[in-house]
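Just one protein chain is left out here, and the rest sit where they should.
Which chain is which? They are A, B, C, D, E, F, G, H and I, in the order written, and residues in each are numbered from 1.
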Amino acid sequence: MMDKQAMKQAILSAKKSKSLRWDQIAQEIGMAPVWTATCCLGEASATQEIAQKLTAVLDLGDDVADALMECPTKGEWLARSIPNDPMLYRFYEILSVFGPGIKDCVQEEFGDGIMSAIDFTVDVEREENPKGDRVKIVMNGKFLPYMRW
Amino acid sequence: MMDKQAMKQAILSAKKSKSLRWDQIAQEIGMAPVWTATCCLGEASATQEIAQKLTAVLDLGDDVADALMECPTKGEWLARSIPNDPMLYRFYEILSVFGPGIKDCVQEEFGDGIMSAIDFTVDVEREENPKGDRVKIVMNGKFLPYMRW
Amino acid sequence: MMDKQAMKQAILSAKKSKSLRWDQIAQEIGMAPVWTATCCLGEASATQEIAQKLTAVLDLGDDVADALMECPTKGEWLARSIPNDPMLYRFYEILSVFGPGIKDCVQEEFGDGIMSAIDFTVDVEREENPKGDRVKIVMNGKFLPYMRW
Amino acid sequence: MMDKQAMKQAILSAKKSKSLRWDQIAQEIGMAPVWTATCCLGEASATQEIAQKLTAVLDLGDDVADALMECPTKGEWLARSIPNDPMLYRFYEILSVFGPGIKDCVQEEFGDGIMSAIDFTVDVEREENPKGDRVKIVMNGKFLPYMRW
Amino acid sequence: MMDKQAMKQAILSAKKSKSLRWDQIAQEIGMAPVWTATCCLGEASATQEIAQKLTAVLDLGDDVADALMECPTKGEWLARSIPNDPMLYRFYEILSVFGPGIKDCVQEEFGDGIMSAIDFTVDVEREENPKGDRVKIVMNGKFLPYMRW
Amino acid sequence: MMDKQAMKQAILSAKKSKSLRWDQIAQEIGMAPVWTATCCLGEASATQEIAQKLTAVLDLGDDVADALMECPTKGEWLARSIPNDPMLYRFYEILSVFGPGIKDCVQEEFGDGIMSAIDFTVDVEREENPKGDRVKIVMNGKFLPYMRW
Amino acid sequence: MMDKQAMKQAILSAKKSKSLRWDQIAQEIGMAPVWTATCCLGEASATQEIAQKLTAVLDLGDDVADALMECPTKGEWLARSIPNDPMLYRFYEILSVFGPGIKDCVQEEFGDGIMSAIDFTVDVEREENPKGDRVKIVMNGKFLPYMRW
Amino acid sequence: MMDKQAMKQAILSAKKSKSLRWDQIAQEIGMAPVWTATCCLGEASATQEIAQKLTAVLDLGDDVADALMECPTKGEWLARSIPNDPMLYRFYEILSVFGPGIKDCVQEEFGDGIMSAIDFTVDVEREENPKGDRVKIVMNGKFLPYMRW
Amino acid sequence: MMDKQAMKQAILSAKKSKSLRWDQIAQEIGMAPVWTATCCLGEASATQEIAQKLTAVLDLGDDVADALMECPTKGEWLARSIPNDPMLYRFYEILSVFGPGIKDCVQEEFGDGIMSAIDFTVDVEREENPKGDRVKIVMNGKFLPYMRW
Partner (left out) sequence: MMDKQAMKQAILSAKKSKSLRWDQIAQEIGMAPVWTATCCLGEASATQEIAQKLTAVLDLGDDVADALMECPTKGEWLARSIPNDPMLYRFYEILSVFGPGIKDCVQEEFGDGIMSAIDFTVDVEREENPKGDRVKIVMNGKFLPYMRW
């Protein structure tokens, strides 16, 4: 029984030897790049159909497909509360600086509740800009109002 | 000399007594709602022009305007490494689950570097949806490539 | 502008001087006891109608009603990651010992996703038992399946 | 001498190759699904009778039965104070938001003491609902009053 | 409404001005010294009868008696996970060095379960010894076996 | 050179294959059960005489005897500040709830100083009780007064 | 009833207005400078005789003398596990770098046990040196051998 | 290329098989015992001359000599902020209780600055005493005054 | 007796009312701007001469001068191990990413030891650059070789 860690290594090796990028793999299987990367890194689970497409694209076996379909225990890569890697840290910094402002704007518009991180998508785009291209990240989550019972 | 904490209380009181939302204040001063809230909560600094507009809208004095222009020590509200409030926690959860996938997609496209959280904007929108409206958050930061020297 | 901390003190004083229990207050306002206590302790927000009923029951003013309607920053009472109070700690212990088993049973039945803690109710009951009465806690949250996009 | 970690891997492999769910195994051995999963994951200990039934159902040997009967050091999977996995985190969030309200309601009814997490059961059910099925978790623990001596 | 912190200060002042020790107060009210100290320090709750005796001994008012009867949120004095005070730290050290041996001896004798810290007493005695007197601490807690359901 | 970890595994395997309990081994070597377990788990060191008796009882070699005699680096099993295992956690809870009361009672009797955790013994007994047997833990440590110089 | 914090402030003010150093005060009362400072900063307790001498030297009242005689809860100034102040941090660094070597040398000489930090003195001296004077710190603690019982 | 961990194991094995103590090895190479132990445990680096003497005394090869000469990353053995081992913990306790008094005495004598932990020696001695021998630890570090520029 | 916190507030108010920058104050007193700011923020101590110049420039009294001359307990502003403010965090990030490379380069050049942070200066300059001006920070600390004794 292959675990998520071994699955990830197998996928990264195949991806490298085939010189594929996540967005190319994503296009082959009809999914979004961030989701595809997330699933292959072991932080999301695939349906049987997606798992078969993915292993077909990467020439990998059924053990990888099975592992892709397992529900992962998510977030275990984050060994410390605050990530050190600068690219990952910036999301923590955004939360530190802009979190309270975002919370207020969302809750003034929608009432007491949250943006779901489950019924949720996130996409990454390049925005061309003469002063230096920009990364555009679009998060989209269902608003969930708090029940009062 | 008014500090950011007192400034924030003064602004929140004035805002409440005038029944204004952040997006209404933002429109009055010609800025975005999330930035306006962030600045009034003490996590960003205003130019003199913005500070004067803000205090005019809220009928507040020069001490508030002065405090709005100070460079804040940011992120001090986050007393613990991981925020407990569910709306704020979701950003931490997004980092936990989707962080590695986002990092990989950004760096495959742009090379080794980061999305700036300084040369950066973030906006919040309501997306209507028959199954329940959704929160759309758009982050937009300049890509900064690592120097090699 | 009364904050949640002052609101909580005002409510607890009024509740004590009137010798009311949370379940009695809850019955007066037509809500559940745990939700009523949670809202009065500042961890949930009331609708205007509930806020008015609550302040009527407790003979408290509009400032309390206003504070009850504010969206709180939740969970700030938990100053340390792990609560020391034995009654509160037991929930942490249940997570430590039974968390993985519950996760597996839920996800085998429902697939990859979570039990919502927002679209969620929790109730407490006394279960009589000759060997010593028992506390029955019923949690009920909508299952949210992870999106694949 | 097989340790709990090896025991868990042996059980998970056998379970997977036989395509069994925890509730099916539980029914075979006459126990509840959450308890069965908890014990097989190494967070509870079995009686000799249960250990034999479990290994019979899964075609596993005496070393697994012996390991199932050992008293575990519980909770070691929780490497950080706060779990990152979203399904597991929700229990921490419930404690953060609803813990104080639950504590107050329990102690107003029962006096100073706790709900036991040892003389305790927890069960999971699916509650059908046209707006989306719900997870119902029923915890049931003996109330233990504090001694005064 | 007097809180536990104010109650504790009132009791400590009265105790000092009357030059009473905990064991003297304990004898007056017919309880054990450690419990009496624990209750007066705000980590346990008194019955009405005990609260009245305690306030009579110390010439304190009904507000103190009321506060003594409240269920406390326990353990909040322990601001850091590990206490720095050497006398208090020794209990942590005993857990570090002897905890695993005690656990094994208890569970070999009683099976899988715990010594209750609720249905529990702890007493302190002086043991005379020519090489230097010794502190004897006797803990006595009901064994609680884990349920299997 | 066998380290404490390998020594512990060798002892636990031999103990299991001989179906011995700690109290039986302790009786054979003329020591107390908790000390015997503590030493075999690697948290204490044996004299040569005890080491030889222990390895004789368990049919183990000189490498185990040598390892038993080494001074251990103690407490390394406690990977987190607060132990998760419920039996071990109860000692932390006792410190949280009763620590200040114990400290006060000890210091009122003995003056400023501590109960030694080095010149110290701890024993475990079963106390029969019709309402459920109880665990009695007796700690006995020399009182050490603080020097004033 | 004056607490240790107020006592410390009173002493530091008196000391400053009299332009006294700790070693001068120490000489007046016949104690060592480090102990005198430690006691006045609230981390040790005085006998009645010392307390009276100290308050006589500093022209302070009986409330200060009483507070000096109380058993303190020690180490509370150390709000974080690791002190930031460079002079204080160096002791932590010495533990990090030289701790294991010191432990081995002590235990090879004395056997399994510790240097007491209670039956303990510490003194500071200036050592003149043409390349720059040196701080000499002499710690002296009774060796306490571990009991085996 | 042998790393410090392997070097340490090789040295400890050779030391044990030759029945040498650190002070004996130190005498052979003309260095102090604590420094010798610190270097062999991987927390200090040797000159070529010392490395050759050390490996000659212990009959070890050039790979060990090379590893002894490497600059270590120091303090990595201290996996948690606060060490659990009682002998090592006492240094932390000394810092907690006596740190502020030592700091004040040093800075009153020398001005604002620190005792160096680099231009620093530490030695351990046995002090005979009829009430029980004592451990004497002498630290000696250059005083470094803070620059003002 | 004015403490460092009150001193800092007095200085910041005077500085603001006089519209002075740190570099202007520094020039008046003949010191560097970073040192001047550090001292006024309470993280360094002044000589009497500097203290008098500083208070003369700012029209402040002797209590401020006295407080400037006290040895501070440094680093207490850093309430969490990792600073949240983005400008301050970047120094932590530089340590995370470049720390090991800097350490290797320094120690290959100088041998085993450290760059002093006490016998140390740090200056800030603006470097003009057509692509955006740059911050140049020059740190200069004496190399301290580890003693071998």
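Heads up, the rule we're going with is that a residue touches a chain if its C-beta (ideal position, glycine included) is under 8 Å from a C-beta of that chain, and two chains touch if they have at least 3 such contacts.
These figures come from a predicted structure and were not determined experimentally.
Panel shows chain G; residues 82, 84, 86, 89, 93, 96-97 of it touch the chain omitted from the view. The chain not displayed touches chain I at residues 21-23, 33-38, 41, 43-44, 74-75, 77-78, 81-83, 85-88, 90-110, 113-117, 120, 122, 124, 126-127, 129, 131-144. On the side of chain B, the interface with the absent chain consists of residues 31-32, 35, 39, 44-47, 50, 71-73, 103, 107, 111-114, 116, 118-121, 144-149, using the contact rule stated above.
What we mean here is this: only the chains that are shown with their structure count from here on.
Contact tally for C-F versus E-F: the pair with more C-beta pairs in contact is E-F. Look at where the CA atoms of chain B average out and do the same for chain I: the two points lie 29 Å apart.
Computed from the mean C-alpha positions, the centre of chain B lies at a distance of 47 Å from the centre of chain E. Separating the CA-averaged centres of chain A and chain C is a span of 31 Å. Those residues of chain B in touch with two or more other chains are numbered 74-75, 78-79, 81-86, 88, 93, 96-97, 117. Pairwise chain contacts in this structure: A-B, A-C, A-D, A-I, B-C, B-D, B-I, C-D, C-E, C-F, D-E, D-F, E-F, E-G, E-H, F-G, F-H, G-H, G-I, H-I.
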